[in-house]
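In this view, the complex is presented without one of its protein chains, the others remaining in place.
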Amino acid sequence: MPVYSQTVMDHFMNPRNVGEIENADGVGEEGNPVCGDMMTFYIKVKDDRLEDVKFKTFGCGAAIAVSSMVSEMAKGKTLDEVMEITPQTVADKLEGLPKNKFHCSNLGAQALHKAIEDYRKKQKKGGK
Amino acid sequence: MPVYSQTVMDHFMNPRNVGEIENADGVGEEGNPVCGDMMTFYIKVKDDRLEDVKFKTFGCGAAIAVSSMVSEMAKGKTLDEVMEITPQTVADKLEGLPKNKFHCSNLGAQALHKAIEDYRKKQKKGGK
Amino acid sequence: MTRVYLDNAATTPLLPEVREAMLPYLGEIFGNPSSLHDWGDGAREALDEARARVAGLIGGSPEEIIFTSCGTESNNFAVKGLAMAQPARGKHVVVSAIEHFSVLHSARTLEKWGFQVSEVPVDKYGLVDPAAVKKAIRPDTVLVSVMHANGEIGTIEPVKEIARITRELKIPFHTDAVATAGTIPVDVKELGVDALSLAGSQFYGPKGSGALWVKKGVRIMTLLDGGIQEGGRRGGTENVPAIVGLGKAAELAAARMDARIKQLTPLRDRLIRELPASIDHVIVTGHPRDRLPGNASFCVEFIEGESLLMLLNSRGIAVSSGSACTSRALKASHVLLALGLSHAIAQGSVLFTLGLETAAADIDYVLENMPPIVDRLRQMSPLYAKFTKSGKGGK
Partner (left out) sequence: MTRVYLDNAATTPLLPEVREAMLPYLGEIFGNPSSLHDWGDGAREALDEARARVAGLIGGSPEEIIFTSCGTESNNFAVKGLAMAQPARGKHVVVSAIEHFSVLHSARTLEKWGFQVSEVPVDKYGLVDPAAVKKAIRPDTVLVSVMHANGEIGTIEPVKEIARITRELKIPFHTDAVATAGTIPVDVKELGVDALSLAGSQFYGPKGSGALWVKKGVRIMTLLDGGIQEGGRRGGTENVPAIVGLGKAAELAAARMDARIKQLTPLRDRLIRELPASIDHVIVTGHPRDRLPGNASFCVEFIEGESLLMLLNSRGIAVSSGSACTSRALKASHVLLALGLSHAIAQGSVLFTLGLETAAADIDYVLENMPPIVDRLRQMSPLYAKFTKSGKGGK
């Protein structure tokens, strides 16, 4: 399948960190079934770091690989570091994505950012 | 060359009665180089019969075969009989002509008829 | 690894007999059929023979066959050529909503040229209602184009009934028979159409081969202007090997059609019956009865087609999908949406198209391998998670 790089194929066939986190500290969702890709990220935060990241993804090979790669890149990083992950850095780590797939499948970073925003919002509400 | 029948090919490769008749009793010309085919028929008449027929033809394979076939069909016939030779009877004898070639290459009968008309005109003039 | 090709709608392999028939024309018989010397003879004779065979497959006359380079060219030629041939009559054409893009996009090009296009909808099985076609026809309608069968959902359309209407109103009727010619019986006289497209790569003939049949007396504008080839209706040096292969494939298809249909139909029926039985929330798309013998098409809920296709591929199974992610336009199949399916469901499309090489063991293999794959994708799917949490039961 040379439309996808070997790294994409590896993350598609063996996605890391698939699943949900019960009582997650933050949840972020991005995309919708109309465009064909939708991802939900769950995070567990400890000492301003992502102690755990999990995701669920409905979508094409690229979308699944992106989610997996994002989760791997993010795990153990500080929240600020994670906010610096962009679609481009993800695509680079994946050794490229097909041009036409770049935008719709590459929503992983956004979904994760949303999860962090969700976490921060909850923190504020919690009054800490 | 299956665009032409075997009979056409035979008459093209071995045309009968090619040439001119010195002091012919009648000469008829048909066609012109613009359309690509031109034929001249020469006749010698004796007792109202074509004692000899010769032709010269500038033209395609079909035009040459038609001329040859016409000359063969006409030789020895009475003038009235010859006037009954038509493009269709010539084409039939040739086992058919390509549809698009029928009209322009099949001027042989007309050229021969013109030679007979030429003969008859001369006869009249001669006062016989 | 087991390898199971179930994507015969994308293209069929070339039959060895067809390849054998073509080889001399990739070798010593290389002449141009238009050449008047001996080198052209073999090529010209081969064209004549192929033309007769293709005509024979669909019940037409050889001189009504125009060779083209593919089904797409045939459809462009038909739609644009027939519509443009009657400037005095009007500028309105009628097509169905589930036509192949080569018809739909040709119609869109006609719109750029000042035409109006009516798209007739289909029912949930993909059937075009002849009465709806009749209603769409206007006094200025110059063309109706409805496909014989849709390759994506397998539904066979009531072409004969539509032809009865167009014939009465004297409107040229074109049918795209790319999915049917060579696969099920196609007879232009029985169908009553005025023009019909077909393509060799759909019935074990060569890629690069196609034909448009145009009924004698029906006016059509040229699409490829040029030389005297194909009676002046399609210019270009003829692709002799491909045309020869098309002829051979047509001959074999005609001779073996019944046997092929008998082989494929029970396999197809088993897949249609057992796949939804072994996987929850699987929808059969297309018509339950009027469908192509090799076509088994589904939508698997809560998952996306491309990832399903890729995991099946990793198990050696080749299929297609009409999901947005499998199309470069990134839109879900217009055919599935026309059936009234939601975008989310259309995304889970998977199309099995069986062919000559398909055996019962291949169906076993699919039925064995697909459930765990679907399960794996659903375990990953946020849509499935929402569904199960919402507590809604199965279908």
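As written, the chains take the letters A, B and C, and residue 1 is the first residue of each chain.
Following the convention adopted for this analysis, contacts are C-beta pairs under 8 Å (C-beta built on N, C-alpha and C of every residue); 3 or more make two chains touch, one makes a residue touch a chain.
Predicted model, so just to flag it, every value in this text is computed and none were measured.
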Report summary line: Of C:36, C:52, C:165 or C:218, the residue that touches the missing chain is C:36
Query - Contact residue for the chain not shown (choose from C:227, C:266 or C:372) - result: C:227
Requested in this report: Using the definition of touch stated at the top, determine which of C:95, C:120, C:240 or C:264 touches the missing chain.
Outcome: C:240
Report task. State which residues belonging to chain B touch the missing partner chain. Result -> 1, 12-13, 15, 18, 20, 29, 33-40, 56-64, 100-101, 104-105
Report task. Considering the whole complex rather than only what is displayed, give the residues of chain C touching the chain that is not shown. Result -> 5, 7, 10-14, 19, 22, 26-27, 30-32, 34-40, 69-73, 75-76, 100-102, 105-106, 108-109, 113, 199, 201, 206-208, 221-228, 232, 235-242, 306, 309-310, 312-313, 316-320, 326-329
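The rule is simple: only the chains that are shown with their structure count from here on.
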Query - Longest centre-to-centre distance from chain C, chain (CA-based) - result: B
Query - Whole-Å gap separating chain A and chain C, where each centre is the average of the chain's CA atoms - result: 39
Report summary line: For the pair chain A and chain B, the C-alpha centroid-to-centroid distance in angstrom is 91
**Report entry** Residues of chain B engaged with two or more neighbouring chains
**Finding:** none
